[in-house]
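Just one protein chain is left out here, and the rest sit where they should.
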Amino acid sequence: MDNNTIISVRDLHVNFYNNDRCNRVIRGVNFDLKKGKILCVVGESGCGKSVTANAIMGLLPDLSRIEQGEIHFYDNDQDIRIDQLPRKGREMRKIRGEGIAMIFQDPMTSLNPVFTVGYQINEALLCHHQAKNKKEATGKSIELLKQMGIPLPEKRVGEYPHQFSGGMSQRAMIAMAMSCHPKVLMLELKNQEGTAILLITHDMGVVAELADEIAVMYMGNIIESGEARAVMKNPSHPYTKALLDSIPVLGRGKDQDLQPIRGSTPDPYNRPKGCQFAPRCDYCTECCTQQMPEEQIVEPGHMCRCFHNLFKQGGDA
Amino acid sequence: MEEKKKDVLISVRGLKTYYPIRKGVFRRVAGYVRAVDDVSFDVYRGEILGVVGESGCGKTTMGKSILRLIPAHSGQVLYNFPDGEKDILKMEKAEMDEARQKMQIVFQNPYSSLNPAYTIFGTMQEPLIRFGMKNKAQRKEKIAQLLKDVNLPEDCMQRYPNEFSGGQRQRIGIARALSVDPEFVICDEAVSALDVSIQAQVLKLLKELKEKKNLTYMFITHDLSVVEYISDRIIVMYLGHIVEMAPTQELFENTLHPYTEALLSAIPVADIDQRRKRIPLQGDVPSPVNPPSGCPFHPRCPKCTERCKTEVPKPVTLIHNGHEHMVCCHLAQTTKSE
Partner (left out) sequence: MRNKLDRKMDAILRREEAGVRRKTIQNRTLRKLASNQLSVLGIVIFAVILVLCVGAPLFTPYDGISMSLAERYAPPSAEHWLGCDQIGRDIWTRILFGGRISIGVGLGSALIATILGVSLGTIAGFKGGLFDGIVMKVSEVMMAFPQMILVLIMVTITGPSLWNLIFIFAVTGWPSMYRMTRSQMLSLREEEYVQALNAFGISPMIIAFKHVLPNAIGPIFVNITLSTAMFILQETALSFMNLGVPLDQATWGNILNVAQDISVLKDYWWMWLPAGIMVTLFVLSINFIGDGLRDATDPTQIG
């Protein structure tokens, strides 16, 4: 374990128990989040990417729990086991905000419409002892809004969320999340400085643009992960490859050939027995329908869970 | 400039859609949101016309105004019927019935565009009943055929929307739009709410259906890579105005308007070799209630001049490499028109 690691997730399993059924949403996920790096978790809706983030934040819904595995949070050489903390306890509340901040998908509903934006950032600052009094807090709030590129921060700080556009609300949310200098910032869309960032998205454009590392999730497993360039230029899992072939890329013109992935994601209550992607996979063979492949290292720092390793020496580039 | 050989299906002329802002006890009209502010363009038969712009630029309002789902303030939408051009916006009810069968729309949100209280058959038969298909067996047959066209099995009919995935729902939405055999379909962010792998399925399907049924699309989206993939021609909108309009390749290779340039540079591209320098847009989209004087883009434009602040630029159509290229910018007109 090198000391740049801030969050380490080991063999995480999470089940949801809605509607009297058990849904194994996360089925053994491993990853490390390193200081100053942006890790993009990519996947379609229902693949478990948001659940992973919520598990780290201790924000899982009532009828769900971590079945096995570990989530370590390394805070000043302290090893905190997030999976063992009570979800609504004091330690967890302290970690949320001071240690890990999360920005939600919909900026328009994440800010409380009855308070000014400045008031809400002040609250976060005062609550986590980042400012001694209101005056100091307001000064810091203005500074944060300015850093986020919001014009006229002195005026904006006294305005209500409805006076902000979508993009500005998003930036105000980031300002609020950054207010307590968290070690990890979890974004469900856009991005920021020195902290480690876990970026959850399905937009390959954002991934290509920002990611240092990529983890591709499908139906509760990370099926491929590694350095961004390695994964995007030399995808080794059929799903990653299919995903990259299925999206139009700006600049490739009208005649680019899109290859849609056939079928749709399986019913989570009626999952395939072996590899989750097998029913939609062009490379599927007998063994794929029997068991989920283990993690394989295809090149240093590049992991893939597939029996039919598509990794090519040297890659496309 | 006389190159009117193409078959014009719809001519939009001076279309304005304003939303009134009401204030006070007596709900007096205190001002207007100029959602669509004087747009004019032609839609050619058989083409896919892409419309792009940031959220709030008025692209969806424009599409819905053409269909009269949102009442327009003024302007004309001339539709080329077999018996001549008619203004959609001034049609009586009976005429409008005919128009409704010519023009349809596919919506953005696959979760709210199907009624959860009805089976697929219940939802899809409504337009058929409306347009006089009284026989239930006949309706069933027609719906089965429509579902087949969008690659869904016939037995979907008896199921409820909540049993389908987003992509399947969107295909049902497409089948519903096609149920009256329209010639013109507006796709309003039709793939934006779908997962990336499903987007490709639906985009391909839309392309296939266009060929099979001789459709004309107006494809409204904020996603430039999608619009580049699907459109023949692209309209770029900003604050209710058309700022640039050109065939796809021409627009991307010979961008004239600074807004289009900024938009193209701001989009993250799903190609790791294309990490590049951006032209960050200053500030935010101004409010369409109090649009800026002069060119609507001038407060954010990196190339803004004194003239841009006072004088509204007129749309000018240039011919470049044999393509009509419309642009609404003082600078483009002075530098490129010689």
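To keep things simple, chains are lettered A and B as they appear, and every chain counts its residues starting from 1.
By our rule, a contact is a pair of C-beta atoms (placed from the backbone, for glycine too) under 8 Å apart; a residue touches a chain by one contact, two chains touch by 3 or more.
Here the structure is a predicted model, which means the values were calculated and not measured.
J.: If the hidden chain were put back, which of B:17, B:61, B:123 or B:165 would touch it?
T.: Answer from the full complex: B:123 touches the omitted chain.
J.: Using the touch definition from the top, which of B:11, B:40, B:109 or B:305 touches the missing chain?
T.: If we include the chain that is not displayed, B:109 is the one touching it.
J.: Touching the hidden chain in the complete assembly: which of A:36, A:61 or A:301 does that?
T.: A:61
J.: Write the list of chain A residues that the hidden chain touches.
T.: Touching the chain left out of view, chain A contributes residues 15, 17-22, 61-65, 86.
J.: Provide the residue numbers of chain B that touch the chain removed from this figure.
T.: Given the touch definition above, chain B has residues 64, 67, 69, 93, 96-97, 100, 103-105, 107-109, 112-118, 123, 126-127, 130-131, 173, 176-177, 180 touching the missing chain.
Criterion: only the chains that are shown with their structure count from here on.
J.: Taking the mean of the C-alpha atoms as each chain's centre, how many Å separate chain A from chain B?
T.: Centre separation, chain A to chain B: 32 Å.
J.: Spell out the residues on chain B that touch chain A in their complex, using ranges where they run on.
T.: Counting only chain B, the residues touching chain A are 55-56, 165-168, 195-201, 203-204, 224-226, 228-232, 248-249, 252, 264, 267-272, 274-275, 283-285.
J.: What part of chain A is in contact with chain B in the complex they form?
T.: For this pair, the touching residues of chain A are 44-45, 151, 165-168, 202-210, 228-229, 232-233, 242-244, 246-254, 256, 258-261, 264-265.
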